[in-house]
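The complex appears here minus one protein chain, its other protein chains still in place.
For clarity, chains are labelled A and B in written order, and residue numbers in each chain start from 1.
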Amino acid sequence: MSAIKESFGFGIRNIRKRPYRSFCLMLAAVIGSYALFVGLALKASLNNGIGRMQERMGADLMIVPESSEIEARNILLTGEPEFFYMDVSVAKAVADIEGVECATSQFYFTSLSSDCCSTRVQLIAFDPDTDFVINPWIDERVTSDVAGGSVIIGSEVTSLSNGKVKFYGSEYTVAGKLGETATGLDHSVFMTRDTMHEILNDAKDKGYQFLNPEDDSSWVSTVLIRVTGDADITEVEKEIYKNAEGIKFIETDKLISDVTVKLGSVENIINVTLTVLLVFSFLTMILFFSVIFHERKKEFAVLRILGTSSRRICLFSLTEGITIGAAGGIAGLILGILTVFPFNHYIENSLDVPYLMPSALAVILYGLAGVLVTTIFGSVSSFLSTLSLTHAETYYTMRAGE
Amino acid sequence: MNKTRLTGIVIVVLGLLTALIPTVIFKVCAAMDGKFMKCHWTSQTEVAVGIATLVLGVLIVLSKEKAAGAAYAVASAINGVLVILIPTVVIGVCGSADMPCHSGTKPALIIAGALIIVTALINAVSYIVSKKKA
Partner (left out) sequence: MAFLEARKLVKEYKRRGVSFRAVDDIDFSIDTGDFVMIEGESGSGKTTFLNLLTGLTEPTSGDVLISGKPLKDIGDEELSKIRNQKIKYIPQGESLLSALTVRENILFPYTVGGLEKPSPERLLEVSDKLGITDLLDEYPSELSGGEMRRATIARAVINKPSLIIADEPTGSLDSANTSRVMEIFKNIASEGTAVIVVTHQKETLGYASKVYGMEQGSLKEAV
């Protein structure tokens, strides 16, 4: 026990006596630990994001106007505000088709960005009676009914300081907030068609017209469909085509597989960067330790002369390696925490794929993995570098080292 | 290189960063529809505070008297507090969590401010400790 304590003391003395060297070594550990932590946290958030997206895409099929496929995808994936309309008859056309388990229609429009310091958000009117895509994900925090002029906001929509949201000059009570979905829904605000009608009127007064509010009930933006378990989606699509014109289908499965492909390329970039940085960190440590220890050959010879056993010398250098690896690893962890958490939204917005961070605890576990890895890097590289020096024969070089 | 000098250099770098964060690194939005948003004013103020901090850092590096250096350090710590308060309390940034000023500029400024405070306090505390020893 005392041997370990002494080795530690001696190791620390050596580290402190050579601050520049130790700093460079520690920097390598910082890079390794930081890369591993941030890389794993990003990957976990991406997988969590696509998983959540898959889970929360309630519909199998989405009908949109023929020319608006890209806009519809934007709403779903990024929450970029869009609007497009088709005749309400499409909703009716779907109703009796075999294989359709349930269907609901939605109406898309947008808010203004000019209300100081709030971005445009997607406004979505839905039908609470037939809805099967929004209701299941409303968090428990529902304070009042969505009917009667209140709205439900996506998880990333910020409300005013009085807890309300403001569209075209009027304020609306927030009835509830959705849980995170990692989809465009996080940036959307949901309401009944009655509330929509009010907002459309306000918008019209301010000179923004999406549709004539007088006949808004004769239009929808999309019809969302869930098919029965045994139904063939292509067959269902064919049947619907017979009853409606000028429409386009977006299949959720295909949408998700498209996202998965994109995700794959982002993940590849992360993997490659992570591997390169880890290898760099490890090689730098090995290289540095062996150069340093080679330079310190004489010191090891002195230790031998003073009666330090090979085992004890290994312990000395191991403590140096472990201390540097762990200290650098912890510094990398702290840097990683300062990147991943404060810049969560920034990363999410720059990646352009579903991104949802797992719990902070789970993320920090990745950080500890990083610390562990750099500690191992430190001990392995210091150990390997010492090993070549502890063979008795090398001590003959005591004189040559002068 | 002695410790107080080193803290001065770090403060110079952090002051520069404070000025660069809202203008270059995590650039805030330009005026929207001809109106400047909160983030614009935060940005302008942070540039001023950042440059002031930078100057204080230079003074720390140049000061021959340790006491003067420590006084400048305390002043830069106060600047550090300002760096944090400007985007959070005093002026603030734009409301939406997705706007770059909210998701990038604000956290970056908070971290920079915290680092300024820590570095400045290291300088001041080491002065007090050395004073006690002597």
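As a convention for this text, a contact is a pair of C-beta atoms (placed from the backbone, for glycine too) under 8 Å apart; a residue touches a chain by one contact, two chains touch by 3 or more.
Values in this document were obtained by computation on a predicted structure and should not be read as measured data.
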Among the chains present, which touch the one that was left out? A
Of the residues listed, A:301, A:318, A:335 or A:389, which one is in contact with the missing chain? A:301
Hidden-chain contact residue, picked from the options A:67, A:170, A:212 or A:309: A:309
Sole residue of A:10, A:34, A:126 or A:168 that reaches the chain not shown, by the stated touch rule: A:10
Identify the residues of chain A touching the omitted chain, counting contacts across the whole complex. 6, 10, 13-14, 16-18, 298-299, 301-312, 392-393, 395-396, 398-399, 402
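Following the convention adopted for this analysis, only the chains that are shown with their structure count from here on.
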Approximate Å spacing (C-alpha centroids) for the pair chain A, chain B: 29
Residue ranges of chain A touching chain B (in the complex, touch as defined): 113-114, 116-119, 156-158, 160, 187, 338, 342-346, 348-349
Considering the complex alone, what residue numbers of chain B touch chain A? 26, 32-33, 35, 37-39, 93-100, 102-104, 107-108, 110-111
